[in-house]
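Then we have chain A:
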Amino acid sequence: MTTNPILEIRNLHKRYGDVEVLKGVDCSMQRGDVVCVIGSSGSGKTTMLRCINMLEEFSDGSIRIDGEDIGYELRDGRRQRKSEKEVARQRALTGMAFQQFNLFPHMSAAENVMLGLVKVKKMTRDQARAVAEKWLDRVGLLSRRDHYPGQLSGGQQQRVAIARAIAMSPRLMLFDEVTSALDPELVNEVLVVIQDLAREGMTMLLVTHEMRFAFEVSTRVIFMNQGRIGEEGDPKEMFLRPKSERLAEFLKNSSFH
Partner candidate 1 sequence: MDFSFAQFLHELWIARVPLLQGVGITIASAALAIVAGTVLGVFVGLALTYGAAPLRLAVRGYTDFIRGTPVLVLVLASYYILGTAGIQLGPLQAGVLALAVFCSSHVGEIVRGALQAIHKGQIEAAKAIGLTFSQTFVSVLMPQAIRQILPTWVNTAAEMVKASTLLSIIGVGDLLLASQEVISRTFMNMPFYLFAGFLYFAINFGIERFGRFVERKTHIPS
Partner candidate 2 sequence: MDYALNFAAVWRSFDKLLQGLGLSLLLAVGAIAIGVAIGLVLGFALVSRHTAARQLARCYVTVIRNTPILVLVLFVYFALPDLGLQLEGVESFVLTLAVYSGAYLAEVFRAGLLSVPQGVREAGQAIGLTRWQINASIVGPLMLRNVLPSLGSTIISLFKDTSLAAVIAVPELTFEARKINIESFRVVETWIVASLLYVGTCTVLAALLRRVERRLAVPR
């Protein structure tokens, strides 16, 4: 009996009008994989990430999470979009942390984490509070649980955002350049949290510019270039002995040594 890959992307295409941003991407991830996606802006890496939780519609191809078709299905021989309710339910299979954190400013840290637990997982407020506090503690911010986002630093906000996402027990965590908007001295506290989560076996897909992190923590690196996967493999192999010229160029320009 083979276990389903957690994530299976086949022939993913995305068009914005006349421009094709994803030109047939294939990717698969097993439980516990930590995959970093690197590439220059416009390579399609963020778009691919956002297709996985249907923040972007995709034009062709398929995405499966734990064996389940995401967003679209074949009905009466035609590719049709699933209902909004179904899509919302599927979005809860993944968790996402954003570059701009996107915490709800009118709610405390704890309430931010609790919202999904109460509304989507249908927990009682007490149950949700207990789970929220557990995860806030996990990211080192239990003492800030009643603080509002406006009262927290960037690094703290991002950690709360990560707690908000993992508290939903997603099968797969998506990270969209989560340190790019942080002051340099605040980046590390976030990377430490992500590293811990990786060590504990969380399945993660990260779009990132943090080359050192990708090198040290990921089980696999994907280099995207102009809507396609340029190169893929073990980070140590890829970074020290890039096979393609474009990857070599990219690594040179991204101050990785």
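Methods note: a residue touches a chain if its C-beta (ideal position, glycine included) is under 8 Å from a C-beta of that chain, and two chains touch if they have at least 3 such contacts; residues count from 1.
Keep in mind how these were chosen: all candidates are chains of the complex that A comes from, given by their letters.
Here the structure is a predicted model, which means the values were calculated and not measured.
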Seminar exercise, completed: Of the candidates 1 or 2, the one touching chain A in this complex is 1
Problem set entry | Residues of chain A defined as touching candidate 1 within the complex | 53-55, 84-85, 88-92, 94-96, 98, 100, 102-106, 115-116, 119-120, 148, 150-151, 161, 164-165, 168
